[in-house]
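Structure in structure tokens, see below.
Shown here: the complex without one of its protein chains, the others still in place.
Moving on to subunit A:
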Amino acid sequence: MNLASLWRAAAQHRLFWPVTALIALLALNVPFTPGFFEVHLKNGHLYGSLVSIVLFGSPLILVAIGMTLVIATGGIDLSVGAVVAISGALACLVVSKQADQDSVAGVLLAFALALAAALVCGAWNGLLVARLGIQPIIATLILMVAGRGIAQLITSGQIITVNSDSYSLIGGGYWLALPFALFVVAFVAALSAALTRRTALGLLIEAVGGNAEASRLVGIRARRIKVMAYVFCALCAGVAGLMISSNVSAADGNNAGLWIELDAILAVVIGGTSLSGGRFHLGGTVVGALIIQTLTTTIYTIGVPTQANLVFKAVVVIIVCLVQSPAFRAKAFRARAKRSGPVPRPPGTPADAAHMEVSS
């Protein structure tokens, strides 16, 4: 009895279905790769499939965290992939021009310049969306297309290779036997969680996303909040760009971060954040990004034929989304629901109701 109520409480938790999907995907690998969950110490750092998933998934997690806040304000940012390319290209260009590529000062300068560029990109998006009132999907589409051109200008259409141990730390290196990228992601996730959930900022963002005009009328600086969200998102993308280029010690203006905006939006949605804005779940986003990365790794390890990759991905994503849909679950488990009385209230409904008041 007690166990049953505990189970019901867990099933009501909004992270329940995303986490279940993640565990199911991970478990799917075991028959194909018996040692999938094993983690060994190799060359002084941890090595294993789980470590790879975290390492290669870090940039996506970062981009998705930024995207979550933008989506929470009722917007969307399609330009993150371009910002990833710009930041990586600029950083690698600066490092490759150094006489001593290993010098920490030079690498820090590269980081600073790349993040400054990302900041400018974010401010540009914010300006278009919040000040000029352009539809977010159009406003950020501009930078999505133009930004990749800028990145190619920076690299002159070539792949810039760097040979710097200091630079390769952030995206490919290890610290305390763990991928350094993990610490960066943990820091950014903790920082954004603290800022949005320990202060009123999260509530303000949700208010703006629910109804920008109403929030302005109650005294929230809605425009400023929106600009901040785009700037934060671009900064996350900038750090992700550093990681991606550092991971392979090269900047590829053409391919770095290609289509990462779509993966990030997917991660946000799988994590339970509504695309219409007004509520967000950072924890869900992190799990969503991990699901996508695990899915990619799974395709490689279980040997899905290349031509069938995208179909396989689509099927898994559809299943994950269906399982998360309260309406679908209500239909699929109708028999059970009937037995136990009225349809159980799906997770997230109370929050919805609260926000309906704001937006109506």
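Quick note on the criterion: a residue touches a chain if its C-beta (ideal position, glycine included) is under 8 Å from a C-beta of that chain, and two chains touch if they have at least 3 such contacts; residues count from 1.
Keep in mind that, in the parts below, contacts and distances are computed from a predicted model.
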- [ ] If you had to name the missing chain as UniProt does, which of "cytochrome-c oxidase", "proton-translocating NAD(P)(+) transhydrogenase", "ABC transporter substrate-binding protein" or "DEAD/DEAH box helicase domain-containing protein" would it be?
- [x] "ABC transporter substrate-binding protein"
TODO: Determine which one of A:17, A:36 or A:124 touches the chain that has been left out.
DONE: A:36
Task: Of A:158, A:199 or A:276, the residue in touch with the unshown chain - done: A:158
Open item on the list: Can you say which of A:76, A:244, A:286 or A:320 touches the chain missing from this structure?
Closed with: A:244
Open item on the list: Take the complete complex as the reference. Which residues in subunit A touch the chain that isn't displayed?
Closed with: 32-33, 35-36, 42-43, 47-49, 52, 56, 152, 156-159, 161, 172, 244, 247-250, 252, 254-256, 296-297, 299-303, 306-307, 309
